[in-house]
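For this view, one protein chain was removed and the others were kept in their places.
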Amino acid sequence: MAPRMTASTAKILPLVAPIRRIRSSGSSAGGDQSERPFISSAMLAIMMLIASEMMLFSGLIGSFLIFRLQAAFWPPPALPRLPIAVTWVNTFVLLSSALTMTLALRAAHRSRQRLLRRYLLATLALGVTFLAVQGSEWVRLVAHGLKLSSGVYGGTFYLLIGCHGAHVTAGVIWLACVAMAAMGGRYNARNAGGIEVCAVYWYFVCAVWPLLFGLVYLM
Amino acid sequence: MLEHMYFPHDISTFGPQIDRLFLLIFWLVLVVWTAVMITMVVFMIRYRARPGRKAEYIEGNSRLEIIWTTATAAILIVLAFMSRSTWADIKEHGPPGDVFYAVTGKQFNWEFTYPGPDGKLGTKDDIIVENELHVPVNKVVRIDLTSKDVIHSFYLPNMRLRQDAVPGRIIHVWFEATETGQYEIPCSQLCGFGHSGMKGNLTVQSQEDFDKWLKDLYANPPAPPSATEGASPK
Partner (left out) sequence: MSSTAAVAAHGAHAEPHALGFWRTYIFSEDHKMIGKQFLFMALFMMSIGGLMAMLMRWELAWPETQVPGFGWVPEPFMYEGAIPPNTYNAMFTMHATIMIFFVVMPILVGCFGNFLIPLMIGARDMAFPKLNMLSFWTGAVAGVILLSSFFVTGGPAAAGWTSYAPLSAVPIYTGVDWGQNLWCISIIVLGASSLMGSINYITTIINMRTKGMYFFRLPLTIWSLFITAILLLLALPVLTTAIALLLFDRLGGTHFFLPAGGGEPLLWQHLFWFFGHPEVYIMILPAMGIASEVIATFSRKPIFGYRAMAYAMIAIAGLSWIVWGHHMFVSGMDPVLGSGFMITTMIIGVPSAIKTFNWLGTLYKGNIHYTAAMMNALAFVAMFVIGGMSGIWMACTPVDMYIHDTYFIVAHIHYVLFGGSLFGVFAGITYWYPKMFGRMMNETLGKIHFWITFVSFNCTFFPMHILGMAGHMRRIYNPQQYDFLKPIIPINEFISISAFVLGAAQFLLLANIIWSYFKGAKATENPWYANTLEWTTPSPPPHGNWPGPVPIVYRGPYEYSSPGVAEDYLPQSQLLEHSTGAANKRTH
C-alpha cells in the first residue's frame, strides 16, 4: 500500500487517490505491512501517463516529419510564415516556468510556505502568459490566412501546437488547484507529494515544447 | 500439387517460384505440426490422471530451451533469406519491359491506358479502355499503377501478383504471361460499396492476335470515360 500519499493527492487528483485501507482489524501477521514502495503509486501513475503522452506526441511528430520531408516547399509559398521572434520569447517564458516550479518544489521540501505560494503563483502566471501569447498569435495567423485546412502545413501546425496547448491548459488548471491547496497550507516537507506529481507533469509539458518549437517553427 | 489445392492455374514467369515457396512452407509446417500434435496427444493419453499417481516434479530444462530456441530461429531465418531472393527477383530487379501500360483504379472500375500509335505513354494519343486488359504472351508487361480516389489492389490470381494502387503515387509492377487465355482482374482491397464485383478482364493473346486487336483499337478508339464518373474528394 502506498502509505503517505493519501492526504495530499486525494484532493488534487481525486481519481488517482490511492486505496483507503479497507480493513485494519486483522492480526498484524499478514502481508498488509509490506515494505514502503520504492516509488509512490501516484508518481508511478503520472510517469506512465507521461510515457503514454510521449507516444501520442511521437505519433504526431512522426506524421509531421513525413509531410515535412516530402514537401518540396515548406512553408508553401502562398501561406504566412510562423512568428519566430515572439515564439522565442514565449519559449523563454515557458522554460522559466519550469525553473519557478523547481523553486516551488524546493520551498515545499523546506516547508517555506510563503516562498512556495509565491513560486507556484509565478509558475501559474508564466503558464497563463504562454497560453495567452500563443492564443493571440493564433488569432493573427488565422487572420493572415493560415487555416486548419491550409494543406498539411496548416493542419500539422494547428494540430501539433494545439495538442501541446491543450496539455499546457490542463497543466495550468492542475497548477491552479495545487496553488489553491498551497494557499490553505496543505504542503510541507513531509507532505509534498501533490506538488511533486504536478511538477513532473509540468516538466513534461515544458520539455516537449522546445522539441516542437524546433521542428515546427525553426526547421 | 497446388492445382489440387484449389490454386488458380499459374501463367506467370515468377508464379512457380512463389508456388515453390508456398509448398516448401507447407511441408515444413506439416512436419512440425504433425510432430507437435503427436507429442501432445501422446502426452495427453499417457499422462492422464490415474488414482494414486503423482506427477513428476520437473521445473524445466535449460538445455532443451536453448535447443528449441536456436532450432526454430535457424529455420525461420533460413526461410527468410530464401524468400528474400525471390522477393528481390520480383520486386527489385525485374527484366526490362516490352510493353508499357498505365493502370488506374477508381470506384469501381479499372482504367487501362494504352500508348497510342506513337508507342509512348503519357502523350495525347493514349487510349483509355475500361476493364479490358490485353497483353501479348511471353512479353514482359510493365505497368504504372495508381488510383484516382481510394486505395484499390491490382490482383491477378493467375499471375500470383498483387499490388495496391495508391492515390497520389505511381507504383511499378511487371509480369510476363506464359499462356494465352481469358482471366480476371479483381480488386482485392476494400474500396467501397462496389468493391465486390469490381473486376476487369485480362486477355493474354499471341503476338499476332494482340497486334490485330491493337490495330482495331487504334481504328475505333472508345470514348474517353467521363471525368465525373468516379467519386472525387471535394
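Order of writing sets the labels: A and B. Residues in every chain begin at 1.
In this section, a contact is a pair of C-beta atoms (placed from the backbone, for glycine too) under 8 Å apart; a residue touches a chain by one contact, two chains touch by 3 or more.
Because the structure is a prediction, the values reported are computed rather than measured.
Panel shows chain B; residues 2, 5-8, 14, 17-18, 21-22, 25, 28-29, 32-33, 36-37, 39-40, 43-44, 47-50, 53-61, 64-65, 68-69, 72-73, 76-77, 79-80, 83-84, 86-88, 90-92, 107, 149-151, 153, 155, 157-158, 160-164, 166-169, 171, 183-184, 186-197, 199, 231, 233-234 of it touch the chain omitted from the view.
Seen from chain A, the chain kept out of the figure touches residues 1-2, 14-19, 21-23, 25-35, 37, 39-41, 44-45, 48-49, 51-53, 55-56, 58-60, 62-63, 66-67, 70-71, 147-149, 151-156, 159.
Note that in this section only the chains that are shown with their structure count from here on.
Between the Cα centres of chain A and chain B there is a gap of 49 Å.
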